[in-house]
Every structure is written in structure tokens, then in C-alpha cells.
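Excerpt of the complex: some chains, original placement.
So that you can tell them apart, the chains are marked A and B in the order they are listed, and the count of residues begins at 1 in each.
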Amino acid sequence: MLTSGEKIYEFAEQLFPICRSITGEGVRETLSRIRTHLPNLKLHEVPSGTKCFDWIIPLEWNIRDAWIIDPQGRKIVDFQVSNLHVVGYSTPIDAEVDLAELDRHLYSLPEQPNATPYVTSYYKERWGFCLPHEQRLALRPGRYRVRIDSDLKAGSLTYGELILPGHSNKEVFLSTYICHPSLANNELSGPCVTTFLAQWLAGLKDRRYTYRIIFIPETIGSITYLSLHAEALKERVVAGFNINCVGDERVYSFLPSRAETTFSDRVAQHVLHQLHPGYLKYDFLDRGGDERQYCSPGIDLPIVSIMRSKFGCYPEYHTSLDDLNLITPEGLFGAYLVHIKCLQCIESDFRPRITVYCEPQLGKRGLYPTLSGKESANAVKIIGDLIAYSDGRRSLLEIADRIRQPMWELVPIAEKLCAEGLMLRE
Amino acid sequence: MLTSGEKIYEFAEQLFPICRSITGEGVRETLSRIRTHLPNLKLHEVPSGTKCFDWIIPLEWNIRDAWIIDPQGRKIVDFQVSNLHVVGYSTPIDAEVDLAELDRHLYSLPEQPNATPYVTSYYKERWGFCLPHEQRLALRPGRYRVRIDSDLKAGSLTYGELILPGHSNKEVFLSTYICHPSLANNELSGPCVTTFLAQWLAGLKDRRYTYRIIFIPETIGSITYLSLHAEALKERVVAGFNINCVGDERVYSFLPSRAETTFSDRVAQHVLHQLHPGYLKYDFLDRGGDERQYCSPGIDLPIVSIMRSKFGCYPEYHTSLDDLNLITPEGLFGAYLVHIKCLQCIESDFRPRITVYCEPQLGKRGLYPTLSGKESANAVKIIGDLIAYSDGRRSLLEIADRIRQPMWELVPIAEKLCAEGLMLRE
């Protein structure tokens, strides 16, 4: 049932060229492609002007083309080549300007002279172009033709939502961004990995928890979604992940929830500690994405992020260098697997309580390995340690941390002990 | 309104020559000089023999003159030159003694041969002289004339008390010593700095808390004061400082309360960490002053000490070397400022609660800096972090520690947010 890294990567390649923003046709196009993998994904439209807590859904932005033509008549900056060349939410323009005027509308990075920056201006109307700094420096005085064929008008904010029912109405929540244009690690990796995680979850024959998976634009999307569903989420969500920056092959990163010790925090750190012990642990002060909304006072959802290279912490971040060369099938697949391990831990956790006083006689039940040796001694040790801490107060996850074993080693043992009547699920 | 270090230092120079002890005219003279700066200071007299918990107010001690005349008729030790030459609370003597007898009444420091030690004998009657060890070694056999013109009779223990009313009857408590003769860091620095802190507090147009400021002799003074006011103090005091050893320019020192985590402990450490991160943190086991009484079982006031060179921990301590050369305007002023910062933190602390779900839209309220750049990014970060933790459970002080910012940076932001209706004071 497991997907491969190649499939995730191919999906990223397919979505990469689409010009996404926090609203508009690019978002709809992206969601419709995701729906090819998740037929039950529902698309929702929230009209411009809708009040969401302290915010208002902005006008919808769409763009068809944009370019700069130099005094010699050459098209030197072209939206068709890269959608990063236009400042997101640029108002339309069609004018001839001299270099000084043009320059006031240009954005570039002196420290990364061959990279085009990713710039947006959602809440202040302006127009602008982004380009490599070395190209900007080479511009000569003269008259330039500039054209942005965009419009900014009443429409709606679009998001996708998939509910996968489980035995319990308690929920696990997955959220990811669909507002970034042609950028790869931050952010096509998030929706691509989440799509295949959702597919894996949809294929499970038995789900303990209900899964709520949303594909939203960052910030305004989570605020919008919370304004509609905060009470349900607060009541039901037991754990959740804001999935983003999961595509490259560099070191894993962990961003805790504001509360720092929720079920999600403990699961994520257990899995990372077992699988990738060199992971970087950030502070909630290092936050920057939708954890800002999900963990805000009064909302307080147990949402964490497991990332590869964290937003703001890698040189290609928010530039044209964050492209399909930065992410890899292996990078995407690693993050996908780590999230699956987390979801499996969440699904299989419970508070075990041993039903007999003193150690049970395992030999007579065939729970002792028949072959002796170092490996079997270790297996016996794990059984003994699991039993010793199965006091009805600790969960399997807590026991796993205490006895320094991966939780997935304990689950089959606990199931055997339950089947033998030696253990109860509290 | 801030005083200068020079003014504090000049006041120390003025008080230095007065011969203070735990009772007597030197205390009254000192308090009357303090009253020139604090006209509302009230002097209280508690008669000798009064029972105070397990203690009894001793007889009052006064001294007019004292000297030793050597066999050659030279006045070799003279109270008029330094009041440290006489053991505090010495009984009167007027006699001719040989060197052997005299030597039984001499006190000196072999390890610091040119310093005169500070010695007292409050609760056992004796007489004695203090002198440099090198002078003592040079004494030749012969008949010496010794004279101490003192008296020890029923009188009273004198202390000063200033109450500065605030909006609340909850109190902040400041206590300092007025029992040391000509000694500078320990202790004229305490009453001098406290005098100007009280003056600053008296000049505040708005006080949230009531301030109780006392000038007392060490140990017997605090026991006496507590025997009169313990219940009121236990009910009202939210924070307090035992102000002593605040005059030299060496490293700051912190002595916690017995409880270790009171409001005073947290405020003092926050301020020291922000302003003087290299400060020395002592243990309550290193105590030695009136924290012994204020933090005793059943009293348990939240009293801490912020010092420069801590009593018992600098070479000049309790010797004639602890003189006006050891303390400086800068040293006194630094300690004065640290205490003012603490009092400001106490006055301005509250539990903020954000009134909207999710992050508020700061842009539309002009709470985003208009100029961008590193500094403004930092300012935005502080606002965001303050809001993120304003959950009604943490105080501003706790938030400041959590987000690693000085509390005084948060106060004006919190006020702006309250004014915008985005924040409530819980």
C-alpha cells in the first residue's frame, strides 16, 4: 500500500508550473489535480469580504501574463518563464516607464545575485517584478514597457477538505499549504506528501480515529478554516501535523506546539528520536506558519511540524533556487514515512495494565523465545520492561520512551499479552 | 526625577563619620539626616526590655570617647579617628593596665595586618579595642591607660518607617540597615540607596502598590519590626528587597528568598539577567542578613537581596578597608537603577489575555512598523510572541522570560494592545 518517493516527486513536477496564490484559479487547478488522487476531497469557496475573526477574506487574484520589454524591444522578464517574476497579488499595469520609475517596482537579492526572490503583497495594493540582482544591475537607462495582465476582484478563497471517518469521532488533523507558486520545498512538498498520506489513510481497512485533512492557503486559510470549525476542532482533535517543507534530503527539523508537551509533540519526538536522532529541535519562538493560528490562545490545538529543511533556515528559501532540484524522491519519501510512523503510533497507543501480580510466567505461555542468544535476551528484556511499566498509568508511548525502545516494537508484544489475558487496555 | 550617583555618594560621605550601633544616638542622628530627604519618615522607639518573639530589646548603648595611651604618653588608638577602634557595645572602662591585660581586650586581623576589624558584642558585656595587627605587634611592655566613655542603660531601639500609599493596599517592602558605624559598602550603601529609591517612589504620580520602607538595625531590628507587624506583612506584601551591600562597582550578586520562586525572586533574576547577565547567584544557604528573619518559617515573606559585592564575600568586608574609597557614585547608581527596574516591573506586571482568536491583523491597526528592516522585523517578532503567549495564564514577567525579552520592552506594546481592545488585563 505504501507509495514510492518517485510517485510523490512526479506529482510535485506536475503541480510545479501552476501559478498559485492565496486565492484564484491556480489554487482550484491544484486542488483538482489533488482530487485525482483523493476522489472524496471536497472543495469549499468562501467569498471575498467574509469576516474571519479579526481578518477579512481578500479579493480574488488572477493573472494571465506579465513581462518587461527593454528599450531595445527585448522581453527581459517574462511571467511565462517563471511565475516568481511577478509580485503576488500585483495590480494590473500597462505602461511605459523610465528606469528610475521601473526600479521602484523591482525586487532582487544582492546577497544571492542569480536568484529571483518570492515576494507577495496581499494586503497592500502594489505592482512589482522580481528578478535576479545581477540582471537588475545590468539594466540601462531608457524607456521600458511593463505589463501585468492581472485582476483583483470579488471572488472567493478556495480550500480542499477530506474527512476520513474512524471508529471514534476524535480526530487527527493534517493541514498543508496550497498557496505557493513555483517553489518546491516550501511549498509543494507539503501538499504532495499530504496527498499520499491521505491516500494511505483512505486505504486503511480500520481507522481508530477520524482524519480531517485540509489543503489551504497559509495564514488566511487557517484563520478562515478555524473561524468555521474552531469549536469542533477544539473538542475533537487529539493530535495533528502542519505538513510543510518536507521535500529535501537535509536534516529533519521539529517545531513543537505552543504547549510543548501535547500528544503530537510526544509522538513526533519519539519517532524522530528513534529514526533520525540527529534531528533539529526548534523552539515555538521559531514558528512562522499556521502553527501561529492553530496554537494561538483559546484555539490551542495540539499541532506540530516535522520538516526537513525548515522554512527560513535554508539558503534557497523563498527564492527561485527552491526548485525541483532541491527536492528529491528520497527526501519526500523519508518525510512521508516519518509521518506514517507518527500516525501508526497515534492509532496504536493505549494505556496497558497487567492483570497479574508479580511477573507472569512467560515460559509456560510460549512468550519466551525458543532460541537463546543476545537477540533473544534483548527480546525478553523488552517484554519484561513493557510488563514492568504496564501499570495502567502510562501509555505505550510513554513506556516506549521510558524503556528506550521504539513504540512499534512494543505494539505486537502488547497485542500478544492482551490476547493471553495478561494485559488490559485502559 | 532620577537622582545621580554623586548625590547618593555625597549622602554616604555625610553619614559615614556617625558612630551607629543597634541602638543609640548615632541611629537617631542617621535617621534625622535621612528625614531631610524623606520628610514623611516616622521614627519609632521601642523600649529596652521589650520582648520580641524569642528576643528582648537590649539596653541602649552610647559612647562619647575612647582611647589607649601608651607608656610614653602617646594616644595610640583613638575613637575620634575611627569609631571602628572600639568594640561595639563596649562597657565603660577607665583604668591603667599592663600589656598582657590590655592584649586580652584587643582585636586585630593577622591576615590583614593593616586593617582595623569591625567587632561587636551586643549580647555579652565586655570592652575592647580594635586595631591593625601590625600596630598591635609593635606594642611594648609597660603600663597603658585605657578609657572608654560609654554607657549601657535602659533606653530604646530606634527605627524609621515610611509608608507611601498606592491604589492597592498590597505592599512592596524595602528594608535596610542603619546599625553599622563607619563602614561603606556594608553598610552605608543600603540606607543611602534606599533613601533615594524612596524619594523616587514618593515622586511617582501614580503608585499601584503601597510601599513600606524601613530603616532598622540588623537582626534585632527586623525581629522587633516583625513582632509588631508580621500579620500585616504576611497578608499584604507581594514583593520586597532587603537592600544592603550596594555600593561598590564589582559584580552583581543575588540572594534568593527561602522559597526561591516568589515574585521577588523572579523579578530580580529577570532584571539581573537582562541588565547584568554575569551576576552571581547565591543559595539561600549563603544568607546572613535580615532574610534570615523575613524568610523564617511561618513568616515567609517574599524578600530577596540584589547586591554588588555580597557581605562576607569581599576582602574589605567588616574591616576599616570597607571605606568611602570602596564605594563609588557609579557603584551606588548602578544598584539604584537595578532596584528601580525591579520596582517598575512589579508595578507594571499583569496577566494579559488576547481578545481575538488567531493572530490579530496588526497591519490595519498601524501596529506594524512602517519602515522595514532588521530592527522592525525584531519589533514585529516581539509583538507576535507577546500575543502568542497572552493566554491569560502567564504574567508579562513570565512571558518576558519565555520569549527572552526584557519585560520593559513588552509593557508599552501591551498597553497599545489594551488600548486597541485586543488585550485584556486579567
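Just so we're on the same page, a residue touches a chain if its C-beta (ideal position, glycine included) is under 8 Å from a C-beta of that chain, and two chains touch if they have at least 3 such contacts.
Owing to the predicted nature of the structure, the values given are computational and were not obtained by experimental measurement.
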- Task: Assuming 2 chains are placed, give the number of copies in the entire complex as this structure defines it.
- Result: 3
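One rule holds for everything that comes next: only the chains that are shown with their structure count from here on.
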- Whole-Å distance, subunit A centre to subunit B centre, using C-alpha means? 55
- Message: With touch defined as at the start, can you tell me which subunit A residues reach subunit B in the complex?
- Response: 53-55, 123-124, 219, 222-223, 226-227, 230, 258, 284-285, 287, 292-293, 295-300
- Provide the residue numbers of subunit B that touch subunit A in the complex, in ascending order. 353-354, 356-361, 363-364, 384-385, 387-392, 403-404
